[in-house]
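Missing here is one protein chain; the remaining ones are kept as they sit in the complex.
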Amino acid sequence: MNTKITWREIPQARLAMWALIAGEFAIFGGLIVMYTLNRLKYESWGEMAQHTNVIAGTINTLVLLTSSFFVVKAHEAALHKNKEKVKMWIWLTLICALLFLGIKSYEYYHEILHGFTLPGTQLLAEGKHVETMYWSFYYTMTGLHGLHVIGGALALFFVMRHATKTEKDYHRIEVAGLYWHMVDIVWIFLFPLIYLIH
Amino acid sequence: MNTHKKHGFWHRYFFSLDHKDIGFQYMLTIFVMVSIGGFFAYVFRMHLAYPEMEVPLFGLVTNKDYNMLITNHGLIMMMWLALGMLLAVAGNYLIPIMIGTDDMAFPKLNKLSYWFFLISVILMISSFFMKRGGFGGGWTMYPPLSVGDFGYNTAYTSFKDRFFTANTFVLLAITFEFIALLMGGINFFVTTLNKRAKGMTLTKMPMIVWMINIASVLFMFSVGPLIAGAFMLLLDINAGTGFYDVYRGGDPLLWEHLFWFFGHPEVYVILLPPLGIIAEIISTNSRKPLYGYKFILNLTLIAAILSMMVWAHHQFVSGIDPRAATIFSIFTIIISLPFAGIILAYIATLWNGDLKINLPMKWAIGAITLFTLIGGFTGLYLGASVFDIYAHDTSFVVAHFHYTLFPTVIFGSFAAFYYWFGKFSGRELNKFWGNVHFWLTFIFFNGFAFPLFLLGLAGQHRRIADYRQFEFLMQDPLPLYRQIATISAVILILSQFIFIFNFFWSLKRGKKVTSDNPWESNTLEWQTASPPPHGNFAVYPEVHHGPYEYNHPDREDDFLPQNKK
Partner (left out) sequence: MRIFPENASSYGADVDFIFWLITGVITVASIIVIFLILYPILTKNKSRTKEQRYQQGKGFQKLKLIYLGIAILAIADFYFLFEEGPIWRNIEETLPEKEVHVIVMGRQWLWEFTYPGPDGKLYTADDVKTINKLYLPVNKNIHMDLQAYDVIHSVFIPHARFKQDVLPGRNITKWVKMTKTGTYPLTCAEICGIGHANMKAEIVVLLNEDYKKQMAKLYKK
């Protein structure tokens, strides 16, 4: 074991991030399983899913995928300790994050306008009791994911500021980037489940 | 504990980054929580045995008070005492020093996790003082009861009304505590993998380090869905969603599944660290290598994986498909096997050993005996689904889980206190009062919990404030059993004061330890000063041996410290 040490060669921050990501997957995994089971049970949820804005969702998916690419580039720049490039790529990522949140808010705005709210008062009044649950899951899952987007973006921002100011701790860019990829992957699970299956 | 004299009170108890100080902060916080939980137990036990009496220090217990007392007793003991003491305190104090490093991998994260823990404690305590009273929906918090007002018939009118209820606060408290323990768990995991002393391979780690880490990882994977579920329950209470409302497509059984999917692994999260503590103590005091180190480790890993597949045995009669119950019954029965192996390996360690029956050893053997003979074996009754139809939600279950949790959590913690106190404080606990404490606890714990088996078999169902209205439960000798249980419980609680006085008195005035290694133990924490300085070791140790090389035939001494060549 000693001659081929593996664990100790892994930077501890990366190890911790892996553990955190595993924990996050347990949380989102639980939600996704619950949602999927209900989705299979209630056919009328497909009808509700048609009220989601698929175009906005697709754009958002592309935005997040692009931002993941930017984070990879930022990591590459961080390996070379290239201050300016790190700054640029992270800022591009942050713009993507803001774009994502903006589009998501636009979607929320229109859904709420159409009466699809979290407690679903309007649907309840129409007697569509089961359908309100779709929107409860929709807001819970995308909302929780949105919080993670905000958290990940803040983490990237502070890590970038710290790294470029002090010219050290560049490895943190990679760690925050890992988290960002996790946020991205969660969305890739959520998008088809919520938007696409009718 | 004299290393921080230059720092003031605030620094030591609130801002210190040293893992030993953080462990101590956790310990003091948990002492506060345990006192509350113990006081609740005293009140409702008194009420059960003497229902017409005003309980001293509390007054008359109404049904509402009673529900609140049992619920919060359960929550505090399970979530804050058991998880906190065994993961947070033991992990924080022992892991860095036993693997021979200076501190946790992320001291600031460690501090943050304590702060979250403190917030959870504050939220929990403030939940008792909500306008509608404390949370009274059972510690398992089954909706729809926990969504509403527990039947106080008070209509909610506004968001403020809903938010400032005990339900919301308890759920928030639990979520905060889980986040604290998750952060702690990540820290343990990284510290263990990454900061081990030179030469300490994974199989040269002391058993307790393994156990706490397995428990932390198990906790991390089982708690995720419950965090999501708690979030959904919070939304049900505060935002009017219907995740658990059957009339809106939700399902109350969903919560039961989520809760027990966490709840059963949690039992093993709680059980594994005491098994580690017991392994350390038994091996040291038998002057013998721990029997079958890798064997125990493998069995533990098997048990950890199996523990994720047995949750529904808490729900045999909850309305799940009876055919599913059969499968869970089989898994439940199978999970007894690895633990039988572990316990037998511990007993095999005793055989041929040069036994030193000192205080930690007494607690350790007491824990094994009670846990196996009564806690473990009565699990078979409940794992057998047929008898569970009758025993479910009766005092039989209460007795069973007290016999599994009390010997592990309480006996295990006391074993650790008596074993490591010298290291932790540089002083000795009083032995005479330690013995008195042990025997009183041992005897009166049995006096308290055993009658509950008989009451449960007689059909006494749980969580009933007043048994006088049930004629079949008032026949002789059942009221007598209730009184025996209560009197024993009161003496049990009182005898813990002996420990508390002994602890704090010894901390300040106890006899100074004469040796840094009083038990002549091998593990690294004994190879440094007592108490260990900030940074733990003057020179970082290098490890050459496994942790349990006692009575090595080639050596003159009967022990061989890990860092000795």
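Each chain carries a letter (A and B) given by its place in the written order, and its residues are counted from 1.
Basically, a contact is a pair of C-beta atoms (placed from the backbone, for glycine too) under 8 Å apart; a residue touches a chain by one contact, two chains touch by 3 or more.
The shown structure was predicted, so the numbers you read here are calculated from the model rather than taken from an experiment.
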| item | value |
| --- | --- |
| Contacts of the hidden chain among displayed chains | B |
| Option touching the unshown chain, where B:Y93, B:F176, B:F262 or B:Y291 are the choices | B:Y291 |
| Hidden partner chain, touching residue among B:W351, B:W439 or B:Y540 | B:W351 |
| Residue touching the undisplayed chain, where the options are B:P107, B:P144 or B:P518 | B:P144 |
| Contacting the left-out chain in the complete assembly, out of B:Y26, B:F40, B:Y66 or B:Y93 | B:Y66 |
| Which of B:Q25, B:S329 or B:T408 contacts the chain that the document leaves out | B:S329 |
| In chain B, positions touching the absent partner | 62-64, 66-67, 136-138, 142, 144-145, 148, 150-152, 246-247, 252-253, 287-293, 295, 317-319, 322-323, 325-326, 329-330, 333-334, 336-337, 340-341, 344-345, 347-348, 350-355, 357, 365, 368-369, 372-373, 377, 380-381, 384-387, 389-390, 392-394, 454, 457-459, 461-466, 469-472, 477, 550-553, 558 |
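Everything below uses one rule, namely that only the chains that are shown with their structure count from here on.
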| item | value |
| --- | --- |
| Centroid spacing, where centroids are CA-atom means, of chain A and chain B in whole angstrom | 35 |
| Partner chain B, residues of chain A touching it in the complex | 1-2, 7-8, 10, 12, 15-16, 19-20, 22-31, 33-34, 38, 41-42, 118-121, 124, 129-133, 136-137, 140, 144 |
| Chain B to chain A touching residues, read off their complex | 105-106, 109, 182, 185-187, 189-190, 193-196, 199, 201-203, 220-229, 231-232, 235, 239-243, 247-250, 254, 258 |
